[in-house]
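This is the structure I have questions about; it appears just below.
One chain of protein is taken out of this complex; the other chains stay put.
Labels for the chains are A, B and C, by order of writing; each one numbers its residues from 1.
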Amino acid sequence: MSPLEIVILLPLLAALAIWLGAPARATSVGAAVVNLVITLGLVFSFKAASAGKAGFAFESARIVLDNPAITFGVGADGVALILTLLTALVTFAAVWQIGDDKPAIYHIASLLIAAGALGAFLSTDVFFLYAFHELALIPTFLMIGLYGHGEPEHRKAVAWKTTIYLGAGSLILLAGLVWLVLEFSGGGKLTFDLQALRAQAALTPLPIEKQAQIFFVLLLGFGTLVSLFPLHSWAAPAYATAPTPVAMLHSGVLKKFGLYGLLRIALPLLPQGAQVAWVQEALLFMLLGNILVMGLVTINQKRLDDVLANSSVMHMGYIFLGLAAGTEIALRGAVLLMFAHGISIALLFALAGRMRNQLGTLEFSKLGGLGEHAPAFTVLFAFGAFASIGLPGLANFAGELMVFVGSFMNYGSTSFGPLQWAVIVSLWGVVMSAVYMLRAYRSLFHGSAMSGLFMRDPSFSQRLPLILLAAVLLIVGCCPWLLLNLIKSDLAAVVAP
Amino acid sequence: MTPPAQDTTASLPTLLLMLPFLTALSILLGHKLLKGASVVLSIASAAICFVISLMLLDARDSAPMLLPFIEIGKFRIGLDAMIDQQSRGMMFIVTSIGLLVHLFSLGYMKEDEGKVRFFGSLSLFMFSMTGIVLAGNLFMMFIFWELVGLSSYLLIGHWFEKPSAAEACKKAFLTNRIGDFGFMIGILMLFMANHGDVSFSGLKGGFAEGPLHEMTQTHTLFMTLAALGIFMGAVGKSAQFPLHVWLPDAMEGPTPVSALIHAATMVAAGVFMLVRCSFVIEASPDAATIIAWIGGLTALMAALMATQQNDIKRVLAYSTLSQLGYMVMAVGLLAIQVSVNHHEAGPGHPAMFHLYTHAFFKAMLFLGSGAIIYACHHEQDIWKMGGLMKHMPVTFVTFAIGTASLMGVPFITSGFWSKESILGVGFEACRPLFWIGVATAMLTAFYMTRMFVITFLGKPRTESAHHAIEAPIIMVLPLVVLAALTVLSTFESFNRLLAAMIPNHAEDHPTVMIASIAALIIGSSVGFLLYRGKNSDPLNIKLFANKFYFDEIYAVIVKVLQDQLAWIVNGLERMFVDGIVARLPAFIAMRIGSAARILTGGHLQAYTFLLGAGVLMVIYLVVFVLPQLGH
Amino acid sequence: MITLSHYLVVSGILFALGLAGVVARRNIIIIYMCLEMMLSAANLTLVAFSRFHVLAGLPDYSAQALVFFTITVAAAEVAVGLAIIVALYRSKQSVEVESVTKLQG
Partner (left out) sequence: MPSLLFYLFALITLGFGLMVVLARNPVTSALSLAMSFVGLAALFISLDAFFIGTIQILVYAGAVMVLFLFIIMLLDIKAESDRKTNVAAIVGAIVLGSVLAVQIATVSAAHHQSDLTLNEAALNLVAAGNQMAATDKDLPTISKDLKAGILPDTKLMGLALFKQYGFHLQVMGLLLMVGTVGVVVLSKRDKEVAR
């Protein structure tokens, strides 16, 4: 049994145990810690495990169906491992910070989302990749609808919107995947195995125009899941409404599935598809929509949860920019950015959730001067906020820098193509994100304390997971090579010749 | 997982860079354990840094790789130092003033609750500033560029309970971000043009005989834009027009911070960086002209604004702006001279020379103003001071030395020589800018005399000024040391240590010297006559007092271009994007649903009708369609 | 002469009449009658095919057996259906289809 299977199964079993009556908090935190330890072990042993070997490490496969060939296969390359680490970290923080007054379903849902995300990241079979993601979506919908913030009417509406939106996105995605598999099977045996599909793609690549078409369908499908403009309008209300652990896990981890899918499935199998002019231009248009439109939208928000939710949509634009650039540096940057964004937004949502609990509101006009009595809280928030505006030394910067640099690797050229223009426009987005984050920081923590509002620092044990996230931001921000070295040649195959 | 092997000669610079960082980190993590010890820790690290920078002064030129950052195959973005004359000299300035400011703060911030936080932020600043000075490539410079922005943000917002401080730090960070926007574009353009090498040595080689050499002739627009992009970074950091608005507001921070960051070091980083990249600017005469003019404009404008300020720190802040404009102008002028007149650039640079002299006397002036403010119980309005000469003799003497240097009293002050070298270049490169420089010098003499007269001469105007006593020794000591450095820097023998700073001084045209001395005399005598014995300002020029209404204009621009645009875009996004992508399909589905609802509303007849229609459809398909398909 | 298609057409028209009745009428009992009519139309088809499909000189009795069963089932169905109608009438005091809208999801 591969350790990866344990990593996937453990949260599922823990969720089952809690459902059967095991103590919720102890079980879920225990499972999260064990998972984190195993994941760290995997990260450290990855180099040895993957040495001298193409493809995935820690592989195992169980055949489910012969024809079409569906196997429950798991395996990790550097990209998957980085996202697994992200999941383990965020899951740990998310389940840890669930209050004792919350019902056990909070833990169950968090663990299910985590298990789904882990399964999706570690599956080497397109079928399970898709299925695990759907598994993780279900508790998300339920938790938004049942335990979301705000009026019952509102949260129900949001839950439905999210459900329908993501359902539609998943359907488009499914259509694209089926199309892809059918095209590659060529009338022979249908296979969903990624390795087999990659071999097939290397052997007989599809005609370029067909690649472009399939890529575009996949882009729409995955893009909906990642809230690619203009398919994003589910995301902001969903995150603003979702209970804290769900918001952390979905925006921090699960959302990365769409990007991961593009990186894992679309780019390697359709290497030229993304570079076809019309696809490229459409993608750039959409991601600039993410950055510019959502940047301005975020500036206009008046509540912290809305700012965070919209900023999370905005930042997806940079990751898409990395995918659009398609150079090795940019792709690695995109992976790093996925990790960094996941950690930073999870940290921010956790803090916002705590603020909401203590203060009862997140409206800027009603808050101020919190820095005076809650210094540790303020510092943690600063880590998240400055990370998300791309301050050097925190993880997001390295990713953004690599994305930008990777887009400017057409050496010796003296004219800007659409990609370079897009980078320049997205650089302005960095300024905009500083505007809204600093405004939020200013109105929450600076200034004199509002009367009647008092916030204490959380106790050390409550702070622990948040400190962990902040430390990860700092460590990865100072030494991005720690993570980047994990990605050896996984992306080399992706880069278009 | 192992970091790449390190250069063995890199240990000293690495220590120099990492020590303040580790200090800041340990203060952040362990301030509860360390308590007061964290202040000592911070000062100790500043002292060690100073020693290291002294040790580096006679080190060989080298380019050690300090720490890895991003390494992928052949691609590398690393923290690579570049140790040469310029960085050694700058390092000396940064660490010496840094150490003095640390000491001064010990007295100035004694009563402050956030003392530990303050010293932690100071260490963070020392780390970032060291990074800028050591930086061997543009990416590293950008990284620390942003980090000094952060530490400046933290220090300006030290008293964040005050709304004005909270706004000021936000404004400083955001304005710098706008500058960094251009900086990054410039870096990326050079990155692209120079085939991925943006180390200073690589770029220099590129301009000499590499890919960039040809492009300077064939793609002038591209090169001009790249140079302007780089310049934009300096515009933000060194507070040049039109991004100068943050610096006066930054005076909301504690005064030692103003001395260190917003007078001597960080704001000068823009000039430092421009001199580092001078070959980029020299490659494009257009960019050089623009830079020189923006510098000149800033110098003149800031000097005009300084004449009508009443806050002692703000006067100094505008004076800093003005002097920074001078330095930037010098960068542009020298580049014009090199590129148009094909002069060979000497080893030193007038801008660096002025930066170096200015750093000492301006830091001293700020610390002096800090001592005054401290003595007058945090009173900053010069019209509420007066007669401090008697109460604070040491401060008075040091302040006088600083003022004289800033005004450029001929021959005996360092400020005179450095200003002279700039005006000398200006005289040869661009005559109108030369006259702007002279006008600025005259204004400088005027407003400094004004401030000096109002503050120190005459009689005390308020109780607090009356009861002012000399600051404690821990605060006076740095003043004295800085005064000594200011005086020392007049002498060439001292300056030989910092050879790169000093341009080889060719004989100037006599007009230059005459003009600058005349400017000094006119400016200071007018100031002295106008303000001696006055209790309120005889001049009242609204335009200058209100800083040419830049803040108001920018407020409108921000309001319209950002807030209202954001509001409109938010509305449009809700209306159209959400509308077309989500709500329109939802609406259509709902209509179809309610249409279908009639058929499936539980009405038996409707069901039967559907059943019948279904039967017909099946019959149609089975009997009429399938045979066609060959089944 | 009378051909197979004569019978089939008669059956078809009868079936169509029944269907039209089911759709058009609101009285459940009449709808029920129309259903019976449609069943009978099907029976006619079966019998016609049975007669025209001569096996070893005899009609095909399998078809007629099916008709027999159909009639049997129809009788049972009528009994149950009418019982339902009576029950419905008891609760709704009406046999109009409009009164039966509980089928709504």
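The rule we apply is simple: a residue touches a chain if its C-beta (ideal position, glycine included) is under 8 Å from a C-beta of that chain, and two chains touch if they have at least 3 such contacts.
Note that the structure is predicted; figures quoted are calculated from it, not measured.
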Chains on display which the left-out chain touches in the complete complex: B, C
Contacting the left-out chain in the complete assembly, out of B:Pro163, B:Pro472, B:Gly579 or B:Gly612: B:Gly612
Where the missing chain touches subunit C, by residue: 1-27, 29-30, 32-34, 36-37, 40, 43-44, 47-48, 50-54, 56-59, 61-62, 64-65, 67-69, 71-80, 82-87, 89-91, 95-96
Residue numbers in subunit B that touch the chain omitted from display: 605, 609, 612-613, 615-616, 619-620, 623
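In the analysis below, only the chains that are shown with their structure count from here on.
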Interchain centroid distance [CA atoms averaged], subunit A/subunit C, Å: 61
Whole-Å gap separating subunit A and subunit B, where each centre is the average of the chain's CA atoms: 35
Subunit B residues counted as touching two or more neighbouring chains: none
Residues of subunit A whose C-beta touches two or more other chains: none
Partner subunit A, residues of subunit B touching it in the complex: 1, 3, 28, 68-73, 75, 77, 117, 139, 142-144, 146-147, 150, 157, 160-161, 163, 165-167, 169-170, 173-174, 177-178, 180-181, 184-185, 188-189, 191-193, 195-196, 211, 215, 218-219, 222, 562-563, 565-567, 569-570, 573, 577-578, 580-582, 586
Residue numbers on subunit A that touch subunit B, as the complex places them: 44, 47, 161, 164-165, 229-234, 289, 293-294, 296-297, 299-301, 328-329, 332, 369, 371-372, 375, 379, 386, 391-393, 397-398, 401-402, 404-405, 408-414, 420, 423-424, 427-428, 430-431, 434-435, 438-439, 441-442, 445-449, 479-482, 484-485
For the subunit B and subunit C complex, residues of the former touching the latter: 600-605, 607-609, 612, 615
